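Only one protein chain is missing from this complex, and each of the others stays in its spot.
Note that the chains take the letters A, B, C, D and E in the order they are written out, and that residue 1 is the start of every chain.
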Amino acid sequence: MRLLLVNPNTSPGLTERMASVARSVASAGVEIDALTAHRGFPYVASRAEADIAAAIVLEMLSEHAPGYHAAIVGAFGDPGLAGARELLPIPVVGLAEAAMLSACMLGSRFAILTFSSTLVPWYRDCVGRNGLGGRCAGVFVAGGGFTTIDNVQAEMAERIVEAAQGVIAEAEADVVVFGGAPLAGLAERVKERIPVPVVDCVAAAVKQAEALVALRPRKAVAGSFRRPPGKPSTGLAEPLASLIAGTR
Amino acid sequence: MRLLLVNPNTSPGLTERMASVARSVASAGVEIDALTAHRGFPYVASRAEADIAAAIVLEMLSEHAPGYHAAIVGAFGDPGLAGARELLPIPVVGLAEAAMLSACMLGSRFAILTFSSTLVPWYRDCVGRNGLGGRCAGVFVAGGGFTTIDNVQAEMAERIVEAAQGVIAEAEADVVVFGGAPLAGLAERVKERIPVPVVDCVAAAVKQAEALVALRPRKAVAGSFRRPPGKPSTGLAEPLASLIAGTR
Amino acid sequence: MRLLLVNPNTSPGLTERMASVARSVASAGVEIDALTAHRGFPYVASRAEADIAAAIVLEMLSEHAPGYHAAIVGAFGDPGLAGARELLPIPVVGLAEAAMLSACMLGSRFAILTFSSTLVPWYRDCVGRNGLGGRCAGVFVAGGGFTTIDNVQAEMAERIVEAAQGVIAEAEADVVVFGGAPLAGLAERVKERIPVPVVDCVAAAVKQAEALVALRPRKAVAGSFRRPPGKPSTGLAEPLASLIAGTR
Amino acid sequence: MRLLLVNPNTSPGLTERMASVARSVASAGVEIDALTAHRGFPYVASRAEADIAAAIVLEMLSEHAPGYHAAIVGAFGDPGLAGARELLPIPVVGLAEAAMLSACMLGSRFAILTFSSTLVPWYRDCVGRNGLGGRCAGVFVAGGGFTTIDNVQAEMAERIVEAAQGVIAEAEADVVVFGGAPLAGLAERVKERIPVPVVDCVAAAVKQAEALVALRPRKAVAGSFRRPPGKPSTGLAEPLASLIAGTR
Amino acid sequence: MRLLLVNPNTSPGLTERMASVARSVASAGVEIDALTAHRGFPYVASRAEADIAAAIVLEMLSEHAPGYHAAIVGAFGDPGLAGARELLPIPVVGLAEAAMLSACMLGSRFAILTFSSTLVPWYRDCVGRNGLGGRCAGVFVAGGGFTTIDNVQAEMAERIVEAAQGVIAEAEADVVVFGGAPLAGLAERVKERIPVPVVDCVAAAVKQAEALVALRPRKAVAGSFRRPPGKPSTGLAEPLASLIAGTR
Partner (left out) sequence: MRLLLVNPNTSPGLTERMASVARSVASAGVEIDALTAHRGFPYVASRAEADIAAAIVLEMLSEHAPGYHAAIVGAFGDPGLAGARELLPIPVVGLAEAAMLSACMLGSRFAILTFSSTLVPWYRDCVGRNGLGGRCAGVFVAGGGFTTIDNVQAEMAERIVEAAQGVIAEAEADVVVFGGAPLAGLAERVKERIPVPVVDCVAAAVKQAEALVALRPRKAVAGSFRRPPGKPSTGLAEPLASLIAGTR
């Protein structure tokens, strides 16, 4: 089984971090490739950046998905996920979606904990878009700050553990989801210090991608995720243009 | 007062249609400019296309919004609206949002009626994103088909009137919203044949943009619509890159 | 365009305050008349008082609305609004409804801030009745008190500004609505001290009334806001009795 | 125990019908008085009429409730109920509320069945106001018509039974509530012909009023149903004016 | 009228406490029998225990309900209530359901207050299962602890009163429900020290059971609470086996 993880951020360090966690949880025989965006932002955070990232995700997947059994959108918030699910014949999962749905099997209410307050509205919108508002105890931020996106995990690990402990008590959460690609791999390192299960979004996405591939779902030819009718376009990256045109 | 309407579709006929309706309802002294996208699709319909349109809306607004008092996203479904609201110092409204909120003042439950089943999931998502599910009697489609996007209104007017009559009875709607830029102007022509108020999305957007300008709201410097911190980017159209970078 | 604002409170000072704000935001050519209730309360606050105010609104509108293009119910909480919308052939808007819907175009979540805890349940019911619970960050009260209803704004302005600042941080609101006719005009004066957009309910109602008039909606003859069949009555004020009887 | 049923309609026949059903289900030792409104409508149906009826309910209760252990608002839709609950020291129940809550103990989902389509929006609003939308399978109307409000039951009984049978199958209802005072007493007569429990709204209200009296709840002096602070008024019926003034 | 209260806990002291309160509020002529479970737990608290208690409730009712006019499930959380309602021809009510629905007639929002944090998730699930989330201000716990289940009330009364006072202010509750059989009878003793109505769950259940009996509902033969088709079983207590088999 071959899985493709596309990082819509332009930070290769983030891609490496995600790829490393992804490979560490992948089943035997699962090969994972990870790609970094050539255009966009070092790290997507606001709604506007997420809009642009969605288009970038579609560009990356239209060019590189052929030959893979499933794809992972490597940004919590899942930019472009629904559109990719329309266009591609293979399963596509998002970090946030996979983490939240996995968390639903570990308790009644999950809290999302992240590292920057700028991310909160986007993540909160994502919870609502998934219809999971009734399961979510809130989106929380560990205080303090960080120097660079590659340093988030090293610098903030302690504060995230402390924040998780507080959130569980105050928000009555049964599970904590660490939200954001820069936190990939942290859950495994600190989970014994947090008194409820902690979900790593990259690990969850890999396992959910594997699960969907194993379920061998057919591509919809009806319903709202059937492939849209072919359509001409102007000024789009070629692979995306031809995918949407239906010429391949 | 100067309003900018950006059409994220590449069809100039659609832009003209919207501009014409917009000017017909604008208050005295309101000047309306309308722009057609240089890249993208003749007519955005699917979720994937909407993702791309959102980025195009941001490109258009970052380049052209300076000097205007408010902007209108000229596609029902409101691609890029929330992101634009983060980035720009002026009010921004969407066709769907403006039409739905206006409809809320004309009855308890509104139905959205459109011309192509491909649009339904996108419009339904938009209702949910606005938290208006409890006010919406459903998203409905007039049957049959059309030859080109510019001909939708001429060819489908009768079927839309008939569908509206049916929807009111079956879905217990108090108001009908005609959803989709190609229907701009139709409401005024057929409203006497439909037994409840009909909302034209372009007309509603113009009046709501005027209303917001008159309210003179300040740009948020707190909350989730404050302008995000400046951020570098790669490969974006220049005006958008510099807007997001915070260098203008 | 002629707009009628009916104040269901018996305080002429309140009517003058609302009229003054209304005229200050009205478009050129819009004439606004404002009437004070002859019976009722100096200031409606509880659910019981709101029930009585609803009947008073209907009495006032049935007598005075003829000749106007739209009417405004001049009490936050919107007593009698839905009933008036059934009976009258012209658009009718309420202060709360107009303010909340306008706020929805300025952010994801609005907070309502008012000056007396007695008002909170009524306002909260109003949010729910509008199906906007998912958009409302809460109904909040500035502490302290006031001497008379005409003095609310002068005495409480500072405390309201402080409360607004607190609410934005704690309730994660993107917009603040100043709820209550006695606060009309305050938003414009203090908005630069509050870090998110502030909506003035009277200003919003005027602009929404203008917008609806411009949309030229037909009076429903189907759906739940068609005019109810004529009905005899006993002991009602004459204009209301004849309007409900269908004899005019 | 003494219960007061106020009929906000001016039809004495309706009062008699309700009183008769009420007495037939009352426990031993429970005395029931029923009053007919002196002003208002023969039968309240629309939102506007309900607004006026709410004020009438408050007038009737403020004058006559002293000396009773509990009161019943004798109109499905419960005009004035929340306001009465604020003002009075005794329990007050409404026909709709009591019937819906009783129905909740007989199944998961109840359907409301009534005799005139004019009533549907009011009843639907009432379901929402009670937060019971998730338990309600819908508000339905038996077809055909009737000559006078006193004849509704005689003329429509068969059609209501047939409609109930249809509603149970189509709307997947576990219980049927007969909505509207003119249907009082019908449930007992036809219940064996309807395959799920049928709730009579007047019978339910009497039993719920008895239940509340037996629970001996104190009058709230905090929370949103504490008695509002005394307030002057102009032009109100004297007993209501003095109750609201706090002078008795 | 004969009512059967089954206590799915094995503590006879609890049964006596509930029986005593039940008899103190029962109408003249209502006879109440109370049974203690022979198997199970001294006091059901967790979800797992509630699952087991549900089966025990069905065992107890299948054996003992014949001859009674209605039955009461004597545990807040209402284990087995829906199943019992399917199987039995008589009305069955639960402590939580009856208390919550009664509370709905005394205010807009009720808070549940209990004596052990272990109970909170179960009670919260129960609120959701009843579709009353919109009416519930929260499930709260009085601090401290207790020695034995029979001593809860004596040891915790003061702390419960204090907690109630705090909850009303903070959670904006109009009514307080004392949740849990060990608190039966406490409401009557302390109600004057709590500024909103307090609902005793056992008293509420008795009055609701009486109310349902008086309404004389038929047993459903359609809808989701019709008696399920007879079914063989293995290893069940005989009365339950034969009830489910349909052989009696």
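Just so we're on the same page, a contact is a pair of C-beta atoms (placed from the backbone, for glycine too) under 8 Å apart; a residue touches a chain by one contact, two chains touch by 3 or more.
Every value quoted in this text rests on a predicted model; they were computed, and no experiment measured them.
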Checklist outcome for this item: Where E:Pro42, E:Pro66 or E:Gly138 are the choices, the one touching the absent chain is E:Pro42
Checklist outcome for this item: The listed residue (E:Met1, E:Ala82 or E:Ala157) that touches the chain absent from the view is E:Ala82
Checklist outcome for this item: Cross-chain touch to the chain not pictured, restricted to E:Gly74, E:Gly94, E:Pro121 or E:Pro217, is E:Pro121
Checklist outcome for this item: Touching the hidden chain, out of A:Val93, A:Ile112 or A:Ile244, is A:Val93
Item to check | Residues from chain A at the interface with the omitted partner, ascending | outcome: 25, 27-29, 82, 85, 91, 93, 97-98, 101-102, 104-109, 130-132, 134-135, 168-169, 172-175, 188, 191-192, 194-200, 203-204, 207-208, 210-212, 214-226
Item to check | Interface residues of chain E (partner: the chain not displayed) | outcome: 10, 38-42, 45-52, 54-55, 57-58, 79-80, 82-84, 86-87, 118, 120-121, 125, 128-129, 224, 228-229, 231-236, 240, 244
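Here is the rule we use: only the chains that are shown with their structure count from here on.
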Checklist outcome for this item: Greatest Cα-centre separation from chain A belongs to chain D
Next on the checklist: Report the chain ID whose CA centroid sits closest to the centroid of the full protein CA set.
Outcome noted: C
Checklist outcome for this item: Outermost chain relative to chain B, judged by CA means, is E
Item to check | CA centroid of chain D to CA centroid of chain E, Å | outcome: 27
Next on the checklist: Suppose each chain is reduced to the average of its Cα coordinates; what separation in Å results between chain A and chain D?
Outcome noted: 52
Checklist entry - In angstrom, rounded to a whole number, how far apart do the mean CA points of chain A and chain E lie? => result 44
Checklist outcome for this item: Multi-chain touching residues of chain D, meaning two or more other chains, are 82, 120-121, 125, 224
